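Got a structure here, written out as C-alpha cells. Questions coming.
A single protein chain has been omitted; all remaining protein chains appear in their positions.
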Amino acid sequence: MKMEGQDWFYSKKVKEHFLKPKNILKNEKEIKKFNGYGKVGNMKCGDIMEMWIKVENEKIIDCKWKTFGCASAIASTSMLSVMLTEKKGIKLTDALKITGNDIMKRLGGLPQIKIHCSVLGDQALREAIKNYEKNNSTIPKIDKKIKLNKPKLETKLKK
Amino acid sequence: MKMEGQDWFYSKKVKEHFLKPKNILKNEKEIKKFNGYGKVGNMKCGDIMEMWIKVENEKIIDCKWKTFGCASAIASTSMLSVMLTEKKGIKLTDALKITGNDIMKRLGGLPQIKIHCSVLGDQALREAIKNYEKNNSTIPKIDKKIKLNKPKLETKLKK
Amino acid sequence: MRKKIKQTNKWVNNVKKSIYFDNSATTPVRPEVLSEALPFFLKKYGNPSSFHSTGLEAKIAIKKARQKIAKIINCEEQEIIFTGSGTESVNLAIKGIALKEIKNALKEGRKIKGNFITQTTEHDAVIHTMNWLKEIGFEIKYINVDETGIIKLKELGQAINNETLLVSIMYANNETGVIQPLPEISKICKQKNVLLHSDACQGAEYLELDIKKLGLDLMTINGSKIYSFKGTGLLYKNKNIILEPLIHGGNHEFKTRAGTENVPGIIALAKALELSRQEKNKESKRLTKLRDYFIKKIENEIPQTQINGDKKQRLPNNINASFYGIEGESILLMLNEKGIRVSTGSACSSQSLDPSHVLMAMGIKHEIAHSSIRFTLGKTTTKKEIDYTIKVLKESVKKLRQMSPVWEEVKK
Partner (left out) sequence: MRKKIKQTNKWVNNVKKSIYFDNSATTPVRPEVLSEALPFFLKKYGNPSSFHSTGLEAKIAIKKARQKIAKIINCEEQEIIFTGSGTESVNLAIKGIALKEIKNALKEGRKIKGNFITQTTEHDAVIHTMNWLKEIGFEIKYINVDETGIIKLKELGQAINNETLLVSIMYANNETGVIQPLPEISKICKQKNVLLHSDACQGAEYLELDIKKLGLDLMTINGSKIYSFKGTGLLYKNKNIILEPLIHGGNHEFKTRAGTENVPGIIALAKALELSRQEKNKESKRLTKLRDYFIKKIENEIPQTQINGDKKQRLPNNINASFYGIEGESILLMLNEKGIRVSTGSACSSQSLDPSHVLMAMGIKHEIAHSSIRFTLGKTTTKKEIDYTIKVLKESVKKLRQMSPVWEEVKK
C-alpha cells in the first residue's frame, strides 16, 4: 500500500517509533544525569515536549524526552533522539543542523497536517542546547506550570 | 397492487379499453350511417377527437369515434362509447349529463395529469349532439384541416 | 460473495424477460460492478474519515477509485468531485460558479450581474438550473440547434461576451443521442476566455472522455447511465476553478461537497467507467451496426416515419423515430404490453403534457414531436430483439393509425 504515510495514515517507521518510542525519560531520578534541558509547548495541537541532553566535549552523548502529543510528535521525537545518539553521539554543531525535514525523511514522511509535529522535538533540542550553553552544569527545575492557549470557539462558530 | 391507476400508471379497465378499444370507426364508408358528428382537438396533449352518433327517437343508438390521443384519451372515449350504447342506447338528455368524472369512475380512475383526457370524448359527444340538432339529417364533411397550437418553447426555456 | 454474484451472470437471462430499450433512462447494474462494490456494504464498511484501520481501508479504496477515474479522463485526482447524481454535478458546476457572484451581490446589496450560456436541447438538470438563475437575476442565453440537433456554433461565438460566467453544452443528447462538437465548442470558449462545462451523462459510456482532448473545464458524469449505481455522480473540475459548494459540512471532496462518502457507489462508478473504456470501441461498433439496422428496418417497413436527429453524429445506441398520425405514449404502452420497454421522446407520458422540448428545438412540428419514440439499446441487445420489436411496432403503429383521425390526411 504505497499510499500509507504519504498523505494520510502514518508510515511503517512512524508506527514503529510510536508503539515503541526510544529514549523516553522513564524515571524522574534520571534527570540528574543531564546537563541541558529544553521545553516547548503548543496546546493548540495538545503538544508539550520536554527534552534532556547530556553533553560532553561538545557532543551530545545521551538524550531523553517526554511528550504530551500525538503519534507523530511521539514518533518524530523518538526518531530525533535516535539520530542524536546513534553513532556514539553527535557534535552540538551538527545537532543544530538537524531539521524537521531530516526527521521526516527518516520517518518516511508525515501527513501534511502533522508536519509541524516533526519540528517539536527539534525545537525542544535547541532549547536544551541553549540551556546547556547558558548554564553548563545546573539543570533548572522542571517547570510544571503549562501555559494553555485560551480556547477560541469563534474559529469554528462564526458568531 | 392497489396503487395502480390511483396516482400513476393506468387502472386495469383503462388498460383493457386501451388495448381493445370499443366502437372505433374502422371504415370511412360507415360514416353515412350517422346523423351527428363532433370534433374537438387539443394538440397541446396531442389530442384530436372525432365522434359520430346515430340518433333515433331522441336516443343515441350507435356511436363511433377516432382519436389521435394518448392511452387515457383512447380508453376514456372507448368507455364513453360503451356507456352511450350499452343499454340499447341512451336518451340525448341523459347523454348530455355524462361528465368526465362519470367516465373516470367507470375506468377506475385516471392519473391527475390525465384527467382532462376523460373530457375529450365527452366534449366531442356534445359537439355531435349539437350537430345532430342543428342539421338533423346531413352530416358535414370531415374537416381534415387540424389547427395546431404554435409550439411555445418559452414555457420551458425561460429566455 | 464475489463468486455468488458472478454466478448471477444469469443476469443476462433475467434481464431478457423483457426487451429493455430504455438504457438512456437508466441501465441495470453490471454484475462485475456490483460484486466490486458489495464488500463495502458488509465488511469494509468504514467511514473514510475515521482515523483507524477500518476507516483507512475505505479511504484507500476511494483514493484508488479516484486515481482510476483520473487516469481515464486524463486529469488529476483532486479534480474529481464525487456527488450524489448527475443532476447534482450539473447544479454544482453551474451554481458553484453563480454563487460567487450571488455572494458578492448580497454583500454589496446590489442586483446580479453576468450571464450564462447554454443551448436549447439540454437536459432538465441544466435547463431548470438556468431558469432558477434567471429568476434571481442572471441573464441566460439559449443557443439554437439546427434541424439535426447540432448547436449553431456561430451563434455561440456571438453570444459570449465579457459578462459570460460559464458556457454549458451537453455532450450527447438524452432524447436523440445527438453529439455536440465539444472540441469546436471548446475552441470558441478558449478564444473568448470563458469556462466550459459539459453534461456528459449520456456520452460517458461510448464517447471520448479525455477532458484535455475535449477541452473542458468542467464535466458531469453519473452512474445510473453506465451500468452502475443510481444516486452516484462525479464532477470533473479543473483545479484552477474554485466552486462555491452547494452542500456545506465536513471537509470531504476537497471541501467542495460535504457528506460521508458513498463508498460502494464510488467504487462502483470507477469500476463501471473502467469497464466501459475497455469495451468502448468494440461495443460502439456492435451497437452502431444494430442501430443502423434498426433504423433501416423502421424506414423500410413502417411508412410515414422519420428519424429525429443527425444519423451520424449520434450515440451508437439511440434511435429516435416519429410515427406520423399517432401518439408516442400509445405506441409505448402497446410495446410495453409485449414486453418491450421504450420511452416517448415526448414528455407527455411523464409529468408534463408538453411535447419534447428537444424535438421542438430542432424545428420539428408539434404533432410529430408528439409521435416520437426513443429506443436506446444496451449491452444485452441482440438483433433478434430488434426483429421482434420491429414486428410488434409495425402492428402497433398500424392499429393506432386505424383509429387516428389524422392518419388519412397524413398518408397523402
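Labels for the chains are A, B and C, by order of writing; each one numbers its residues from 1.
Methods note: contacts are C-beta pairs under 8 Å (C-beta built on N, C-alpha and C of every residue); 3 or more make two chains touch, one makes a residue touch a chain.
Note that the structure is a prediction, hence the values are computed from the model and not measured.
Chemist: Out of C:I102, C:A172, C:A204 or C:L235, which is the one that touches the chain we can't see?
Modeler: C:I102
Chemist: Return the single residue from C:V263, C:V358 or C:V406 that touches the missing chain.
Modeler: C:V263
Chemist: Which residue among C:A61, C:V90 or C:L156 touches the omitted chain?
Modeler: Touching the chain that is not displayed is residue C:V90.
Chemist: Thinking of the whole complex, not just what is shown, which of C:W132, C:Y293 or C:Y388 touches the missing chain?
Modeler: Touching the chain that is not displayed is residue C:W132.
Chemist: Hey, which chain A residues sit against the chain that's not shown?
Modeler: On the side of chain A, residues 18-19, 21, 24-26, 28, 39, 43-46, 48-50, 66-71, 74, 113, 142, 144, 146, 148-151, 153, 155-159 touch the unshown chain.
Chemist: Just the residue numbers, please: which parts of chain C touch the chain that's not shown?
Modeler: On the side of chain C, residues 1, 4, 8, 11, 14-15, 18, 20, 22, 25-29, 31, 34, 41-43, 45-47, 49-55, 83-88, 90-91, 102-103, 105-107, 109-112, 123-125, 128-129, 131-132, 135-137, 222, 224, 229-232, 246-251, 258-265, 329, 332-333, 335-336, 341-344, 349-352 touch the unshown chain.
Everything below uses one rule, namely that only the chains that are shown with their structure count from here on.
Chemist: Please compute the C-alpha centroid of chain A, do the same for chain C, then give the distance between them in whole Å.
Modeler: Using C-alpha averages as centres, the distance is 55 Å.
Chemist: Show the residues in chain C shared as contacts by 2 or more other chains, in ascending order.
Modeler: none
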